[in-house]
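Of the protein chains in this complex, one is absent; all others appear in place.
Up next, subunit A:
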Amino acid sequence: MTEPLTALAGSHEAEPGTVQLLDPRGRRVEEPTYSPLVADLDAEALRTMYRDMVVTRTFDNTATALQRQGELGLWPPSLGQEGAQVGSAHALSARDFVFPAYREHGVARVRGLDLGELLPVFRGVRHGGWDPAAHNFNIYTFVIGAHTLHAVGYALGIQRDGDVGTGDPARDRAAVVYFGDGATSQGDTNEALVFAASNNAPVVFFLQNNHWAISVPTTTQSRVPLVQRGSGFGIPSVRVDGNDVLACYAVTRAALERAHSGSGPTFIEAVTYRMGAHTTSDDPTRYRDRAEEDLWRERDPIARMRAHLREEGLADDAFLADVEDEAHAVADAARSYCRGLEAAPTGAMFDHVYTADHPLVAAERAEAEAFEAAFEETR
């Protein structure tokens, strides 16, 4: 019933209609609409994008290792998706609000989160762990597609507050939601598209089509390129090479300019690939072959950007070594932070069920604490 995947297969060129500004060898591709949007990126900006991708990957590999060592219960790797995440996130302004799914570690890095803050959830010591308002980056959502509606609602709030179309870059803002190809099948996601379109909401739908929803290929979710989902709802839609950090930056920037100006939602399909397992509990050898992974390895977003920086003379050995050093420092810090994270006392389980007092919760807390105390005594 499912067909082998063909999207972008067997070629280094982007499929027609897919925005690409950097080919897999790292050479600039001229594109009339989007090239101008990266023209003002100076050497430092380009180097920062590279740095963010490398730091994210090193951290991510460390988190995978932490899971293998029993320090984390689970980890969803972002391996291979750094270009889509870092490129798009760099287009955001601090005022824009991000609704991530659960794999957006590269976006978290660009938003300024200390990457270690992502770990308590996966170590099982708390369900969230960071204040969404601190970096305008919401906590991760594990129910597929649920957060697409939250993003649209947030965007409607922005709209009501009059924070769109003022022309004042310090005021205009938007919501950006990240989700996967599997999530496009959920009712919630489709309802989010309806609400966004009919309200002309300032929201950017950033779909990372990484080709697999656990073991199920994108072809099971859709018989047409997913970018058409957006246009089917009347939302301007664009497909971008998700392993091209510059193209992802450019299309997201254009979408945000639209949103900020009051022109409404945009749907972006970033075509990328999940190089690792879905999560550390997954076994990809059961459903996909090595050849497919190898094909995508050749399109690695980091190698591509490095080749570009090298060719442009923007990255010497000292710079690359410095990036490696920072990446390892971030990963090491996250590792020791993680090892120090301990379970909260039993009573903490009852915190924040409600904001105000609730007699049942208070009674059960007392009961649990008394039991714990008595049990400790008799031990």
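In this text, a residue touches a chain if its C-beta (ideal position, glycine included) is under 8 Å from a C-beta of that chain, and two chains touch if they have at least 3 such contacts; residues count from 1.
The rule is short, and it goes like this: contacts and distances are computed from a predicted model.
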Among "3-methyl-2-oxobutanoate dehydrogenase (2-methylpropanoyl-transferring)", "Phosphate-binding protein PstS", "Peptide/nickel transport system permease protein" or "Rieske 2Fe-2S domain-containing protein", the UniProt name of the subunit that does not appear here: "3-methyl-2-oxobutanoate dehydrogenase (2-methylpropanoyl-transferring)"
Among A:Ala65, A:Val125 or A:Val194, the residue in touch with the chain that has been omitted: A:Val125
Options A:Ala45, A:Ala134 or A:Ala348, residue touching the unrepresented chain: A:Ala348
Positions on subunit A where the hidden chain makes contact: 1-2, 73-74, 120-127, 142-145, 182-183, 185-188, 213-216, 220-221, 281, 283, 286-287, 342-344, 346, 348-350, 353, 358, 360-361, 364, 368, 371-372, 375
